[in-house]
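In this view, the complex is presented without one of its protein chains, the others remaining in place.
And now, chain A:
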């Protein structure tokens, strides 16, 4: 299945603002670190179909991490 929401993890600073605005509450924080040393936000592959492509996460993100498709 094609992904509805893509996180460019290298830009993420783990501020979690996307986590809080997601109406479906499917955005999680990874245990792994990115190159900057932050735990990046992501959506699990199995949660992709729950995404409603509202793009609130992308509009809230201060680091333009997120791409959304419908």
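Structural remarks
Criterion: a contact is a pair of C-beta atoms (placed from the backbone, for glycine too) under 8 Å apart; a residue touches a chain by one contact, two chains touch by 3 or more; residues count from 1.
As a convention for this text, contacts and distances are computed from a predicted model.
The chain absent from the displayed complex carries the UniProt protein name "2-oxoglutarate oxidoreductase", chosen from "Amino acid/amide ABC transporter membrane protein 1, HAAT family", "Nitrite/sulfite reductase", "3'-5' exonuclease" or "2-oxoglutarate oxidoreductase". From the set A:25, A:44 or A:59, the residue in touch with the chain omitted from the display is A:59, counting the whole complex.
In the full complex, chain A touches the hidden chain at residues 2, 4, 8, 10-11, 13-17, 20-21, 36, 38, 53, 55-56, 58-64, 66-70.
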